[in-house]
Every structure is written in structure tokens, then in C-alpha cells.
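For this view, one protein chain was removed and the others were kept in their places.
Order of writing sets the chain letters: A and B. Residues in each chain are counted from 1.
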Amino acid sequence: MKVAIIGVGQTSYGNKKHQSIDELVFEATKKALDDSGLEREEIESVVTAGSDALDGRGISNMVIAGGSGAYLKDEVKVADGGIYGLILGYLRVASGVFDNSLIVSWTKSSEVSTDLVSNLSFEPLYLRSCGLNSITSLALQTSTYIGRADVKDEDAAKVVLKNRENGLKNPLSHPLQKPSIKEINSSRFVSYPLRESYLPPESDGACALVIASKKRAKSLKKNCAWILGLGWVIDEYYAGDLIVETRHGVSLPLLKRSSEMAYKMAGVENPISEIDVAEVSDVTPYHEMMIYEALGFCRDREGKVLIRDGTTKMGGGLPVNPSGGILSSNPIFTSSLVRVAEGALQVMRKAGKRQVKNAKVALAQGFTGMSTQGSCVVILGS
Amino acid sequence: MKDDLIFIAQRWDIEFKHAAGETASTFFKAIMQRREILGRLCPKCKRVLLPPRSFCERCFVETSEWVKVGGEGKIQSFTIVYEKFEGLPPPPYAIAYVLLDGASTAMVNFVKGLDLNNLDQAIKKIKIGAKVKVAFKRKREGRITDFWYELV
Partner (left out) sequence: MKPHRIGIIGVGQTKYVTRRDDVILPELAREAAVIALEDAGIEFKDIDAIVFSLALDALEGVEGAEKWCAGTVGGFRKPFLRVHTGGATGGSAVHTGFFHIASGLFNCVLVLGAEKMGETHEAQNVLNQIFDPIYERQVAINAVNMCSFQAMRHMKKYGTTEYHLALVAVRSRKNALRNPYAHIKKEITVEEVLNSRVICYPLKLYDCCPRSTGACAVVMASERFIRKLNKRDVAWIKGVASCTNTYFMGDRMDDSGINDHADAEGLFLAAKRAYEMAGISDPKKEIEVAEIYAPFTTTELSAVEALGFCEKGESGISNERGVFDIDGKIPVNPSGGVLTANPISVTALARVAEAALQVMGKAEERQVEKARTAVATGEGGSLQFYTVTVLSDEM
């Protein structure tokens, strides 16, 4: 059954010390409802997505219930990134049991050390005491890629510059200075080969979507974003198993697999010509290039070419991250749902200054877990 | 290998600075500065929410104004804890949900000033429906434990 995104709501991203976590969620949910034209009373399903450990709460959807519109509704939480909330929301509506669903994700990383929390994602037997957290594990993955694909430091700097310049046109973006290539190139190494300027900011924020069945979406007679394809898979937990494979194979094999699942469902055969705009999880600039390869935008090891020739810039053949991406705003657990929201705004033609002309098909992509253990691809159409 | 297994001791020790937000901050400041308990009024269903929230989850609208509630109220439910739980205070202690005069929802806090060592004696006094008053700490610091309930 066809399902469409009919409403998008986002807070701006940055430090939100004036709002408690449920107030942040209320703001995004209310905006999404207003955008969809539905009242809370009409909502039949709510899917929440968040991290207890980041929130400092044992069961974080307890406090989120009110702000996410879930009072006395059929609600469930995916303890995972926001894009997984969209997947479950899709399954619930596509089943025919629900006519529509809210999907809400939030992050308030300003209240906690994310480095500490991500270290706790590593099991205590073999990994936790070995200096691993989200950044160092991404650095390990990156250094394998650099060796394999002959990517230069300058290529990474160009990705950062592209996304940060795009971010300046996004009114919701984390407030950041306009960067110069010199600043980017000369910033210190946090965990080699990742420079400080290659890491996303930590942002607070919430994002909500309203999705609906075909019948409901059509009756609203407005632009909506149809969910054409979905793909999500999980890979080995122990990154060491993967690094061996990645050295000899493709970058992000699991992302390749999830994109194949989504392309098949959406009937996409030639991604570079059929997709008009992509919002991907640039958790580091190197990852954006790996993502190009895994999504089939270019051949293996040639992600750098799309950056060098400007294909993925605004105005290029396939603009990637017109919103500024994660390098511009990173509400960690919510970032992947923001990709879907931004992709939806593009095909609904509501992306304002960051609108890609004639965007008919958008791709949104998210990761979950450490070392991008899980990945998800969503294809949206106008 | 039945008796020779290895155990890895670990602690989760994460510090959080939870933003109370403007609404809860106003509530705590009223307690600190004026010994007042404030609720938030929902303009639609007219409930006075305590603890105060910036929106009403039922009507899905922002709450509109502050309402000072009474310093007395009625116990809606209570328990007396006799077990020592890690991270919680030494027993015995009593906690109760109290509907303060003028509020629409009950707020939980400790009930102090009652001998709890004999349960049978204690539950003759502490009951659902019993009247309590709010008592404030001398040195208040912007926490929910700045006040507690006492039987009247």
C-alpha cells in the first residue's frame, strides 16, 4: 500500500537550554500537525524514536508521550535513530490497521557527554576498554577507506565546505560561522585522519513527520512526498569483521545492500540519473564519499570524483545535502529523520532557499550504531 | 568450565544537566523566592496542571497562564517504604500524591513529621483523603525536595 509524508515539523538546531526535552518535542510535533492539516484527535498511531542513555531516562518515551501527541494513542518507540521511526510508521500505515501516523524523534545532547555515552555502546568484554567511542570508531573506518580509495585530505575539506555553505541557506541550521578552506584544512586532528573541522557539531533538536495512507493523502489535495522505497539492514557488531571485508570489497557493504532493497521496491535502476537530490548521513566528509559509492552514484573508490567535479554541489547533476547535512546540524539520534524531512521538503517543493529545481525523486539515508553498523535508505517521490 | 568464570565489573556513571526549561524554572523560582506553588492553566480544558507543563497533552495547545495554588490539599494516594533501595533514601519514608487546593492534578512528594516505625499506627493517620499542608525548606535550592507535605 502506498504511504505519503503529508506534514513536516522541525525545531531549529543548536543549543536548546531554554526548553525541556518534552517541550522541544511538542514544538516539532505541533509544527508537523499544523503542516499536515490534521488535528491531534485524528492521529491514529505515534512512533517515537530516541535514546534513553542520551536522554538520561530509563524509558524516554514516558516523558515524550505528551509532547509527541501520544496521549491515549497507539504509540511505540523504536530505541534507535529517527529514520527507523519512519520505517515502523510506514509498516504500521501500510498494514492498513492505521490510517496515519506521527513519527517523532528528539535529541538533547547538550545535557550529557556524548563521547561517554557512545563508549557505553561497546560491550564491556572486548571493546569498551580499547579507546573506542563514536568518533574513534569512525576514524578507524575512515583510515581503511583512505588507504583503499586514495582519497586526499583536500577532498574531505571540499565536502565540508560544500555542506557548510549549503547549511548557511538553511534557516533551521545550527548557528555556525562561514568556514574558509584554510581553517578547515589546518584544524587539529581529533582522531587521525579526522580533523576537528571534519566532525559535525552537537545539536539539540526535534523533528516530526505525519504520514498517511494513499486515500487520506489524496483527499488532502496538497503536495506530499510519496514513500516509494525503503531498505534497512544491520551488519556485524564487531567492526573488525567488517574492516577485513571492506579492505577487499566495497565501501559500506551494508549500505549497498539496503540501497538495493530500497531501489528494488521503488523501481530505481539507474540511481545517478533517476534521483534528483539526496540527503545523506555525512557523519564525516569521508563517509559522504563512501556513501556515494555504496548508493551507486559512482563506481567503487570514485566518491572523490563527484566532489572534485562538483556533481553533488547545489546546481550540480545530483545535489547532496542541500540542507547542509549533518556537518551543519547534528541532533544525533534525530539526524537521520531530518534527512527524510529534508528529502520530503524537496519533493514537496517547500525547501525554500535550499530547494533543488525540479526535484521529483529524493533519497534519504541514515546510519545507526557504532561504525555505521546499521543503515537505512528511503526513496521519496513527488 | 563451571566454577572458573570471569566477571567484568563496570559502572554506568553518566552526568546529566537536564534543562528544566523556562516553565519549570519559573515554578522552582517561585518556591525559592516566594514559597509559592504555581500551576499552569490550560486555556481549553481549564485544568491547572501541577507539576506545571508548558503545554496540555490532551488539548495539544500551550498552557496560557500561571495560577497560584493553595498551600493545603488532600492525599490522593500514598505509600510507606520500608525497604532499602540502592540510590534511594534510608527507610522508612512516606511519599504521597497530593491534590493541592486549586490544582487539577496531583503532585508527588515526601510526607514528613510522622512516626513510621509502627505501620499500623502510621496508617491510622496517613490516609487517602487526609488533609496535608505544604512545608518549605529553610534553604531552598530549586529542587522538588525544597518542599514536602505534612499532615494537618
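Some notes on this structure:
Assume a residue touches a chain if its C-beta (ideal position, glycine included) is under 8 Å from a C-beta of that chain, and two chains touch if they have at least 3 such contacts.
All figures in this text were calculated on a predicted structure; none of them were measured in a lab.
Across A:E42, A:D74, A:D153 or A:E183, the single residue that touches the chain missing here is A:D74.
Listed residues B:L38, B:V67 or B:M107: the one in touch with the omitted chain is B:M107. Counting over the whole complex, chain B has residues 2, 5, 7, 10, 12, 16, 18, 20, 24, 49-51, 57, 76-83, 85-89, 93, 95, 97, 99, 104-110, 119, 123, 128-129, 143-145 touching the chain that is not drawn.
For chain A, the residues touching the chain absent from view are 1, 20, 46, 51-53, 56-59, 61-63, 65-66, 70-80, 84, 87-88, 90-92, 94-97, 117-118, 120-125, 230, 232-238, 254, 257, 261, 265, 368-370, 373-374.
Just so we're on the same page, only the chains that are shown with their structure count from here on.
Look at where the CA atoms of chain A average out and do the same for chain B: the two points lie 38 Å apart. Those residues of chain B whose C-beta lies close enough to touch chain A in the complex are 8, 10, 12, 14-24, 53-55, 57-58, 60. Partner chain B is touched in their complex by these residues of chain A: 16-23, 26, 30, 33, 39-40, 53, 56, 65-67, 69, 71, 108, 110-113, 116-117, 120, 124-125, 128.
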